[in-house]
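Note that this complex is displayed minus one protein chain, with the remaining chains in position.
Moving on, here comes chain A:
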Amino acid sequence: MCSIGDDDVLDDGISSLMTPQKQMLHYLPKGTCYKCGQDRELYKIHFREAECKNCFLIFVNHKFRATVGSSKALPRNADILLVFDGSAESVVLLDMLQTAQSESNFKRLHCYLKVLFLDDYEAYKDTCGINDYKLYIQQVKDLLLSYDNIKCYVTNLRSGIHQKPFDIKDMNLYLNREMEKEKVFSNDINNIQTSTSRNEFIKLYRKNLIASMATILSCKYAFIPTINISIATDLLSAIALGQGNNVACDVAFKDDRLVNGIKIMRPIKNLTETEVLLYIRARNIKWCDRRDHVINASSSIQRITELFIRNLQKNYSSTVSTIICTGNKITSNNDSYEEFEEKCCLCNSSIVNSETLSAVRYSRYVSERMSSDFDLDINFKKFLNLTQNQDQKVCHSCQNIGRDSDINLIKHYL
């Protein structure tokens, strides 16, 4: 159950905002490890005694293995595609997977690993200049090339789900690829009026793309490096976006809503930012900064939610873990009576109806037709007929996307 009591602020007051590298932890006290009794540099996370590097690493790796193991959803010798972006979380997950593969006998994680660098510059290009982007690409390439025993690939968010990914060694081919079609994609995305809907569309599309790349690279499982604060943000955003009926899949370890049987997994969903940063320090590994941090605070539901959670976490240190706790108690009904239910043509979730949704529609209805000679009773019946005959191929949440864009224009991407 929920015994997680993690906290994202260290006891010595170092805040662990996962922003620039400069904010990395530059000071760790020396002392005696409570576990093994050795005098070392001490790693201290909330709700745990100060411990040495080795004991800390054992703890964090155990957390990761527990998440992967507890669900029993990952079979032995599975083909795994790690979705990578050079972020601190993604290098930690890569390092943990490598460690787990090289463990001795019974502790060893038996799997076959491939890495996909998903270049999603399209999603943050407004906040990151082209030169910073080029630098970042170079960094990711160098980083991945240093893992010479793993096959690494690169693809672009805009490239389309049928485009084969490039080998990371062919970075030049990738950078000079044919981009005419990609411009159409960018154009279609830019035609979505609000950044909230744009983010939602990209989120849905990214999932499809990951599933498709996994299929092309013959992997059944895709690992994504989402940590606890992102899970909390995703959960609260989904609530705000009207996705209560399928929010469970957004926060669970396993997400199997994808059409081609690919399963997306979140093996480090229980890690905190502090743990990620301390892990990086303990293992002395590099990560790549995307430098896309200047973002308009009030631009989208997702962004407002992220900032809200970060601020709240500063004042109430159990914010993130409590939200995760709530999320762990939620389930979805997407599996039940699958065949009878209508599915949304954008997000593929079940289309539900409720008094609240009909109240929403009634609001729009009267707001457009109301006048002094409006007969409430006649129109009441008219409205009910209208509701029953309505063409309902889009779920409530995606109707919001529809209000900000032309659904027919973006539908074929999903």
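Convention: a residue touches a chain if its C-beta (ideal position, glycine included) is under 8 Å from a C-beta of that chain, and two chains touch if they have at least 3 such contacts; residues count from 1.
What we mean here is this: contacts and distances are computed from a predicted model.
Trainee: Can you work out the missing subunit's protein name as recorded in UniProt? Choose among "RBR-type E3 ubiquitin transferase", "Cytoplasmic tRNA 2-thiolation protein 1", "YALI0F31955p" or "Vacuolar fusion protein MON1 homolog".
Mentor: In UniProt, the chain that is not shown appears as "Cytoplasmic tRNA 2-thiolation protein 1".
Trainee: One chain is left out of this view; which of A:L235, A:I262 or A:C344 touches it in the full complex?
Mentor: Checking the options A:L235, A:I262 or A:C344, the one contacting the hidden chain is A:L235.
Trainee: Can you say which of A:L157, A:V247 or A:C344 touches the chain missing from this structure?
Mentor: That would be A:V247, which touches the missing chain.
Trainee: Among A:L175, A:I330 or A:C345, which one is in touch with the chain left out?
Mentor: A:I330
Trainee: For the chain not shown, which residue from A:A66, A:V259, A:M370 or A:L409 touches it across the whole complex?
Mentor: Here the residue in touch with the unshown chain is A:M370.
Trainee: Return the single residue from A:F59, A:Y147, A:F308 or A:Y413 that touches the missing chain.
Mentor: Here the residue in touch with the unshown chain is A:F308.
Trainee: Which chain A residues would touch the chain omitted from the figure, given the whole complex?
Mentor: On the chain A side, contact with the omitted chain comes from 2, 194, 196, 235-236, 238-245, 247-248, 298-301, 304-305, 308, 311-312, 315-316, 319, 322-323, 325-326, 329-333, 352, 354-360, 362-364, 366-372, 374, 376, 380, 396-397, 400.
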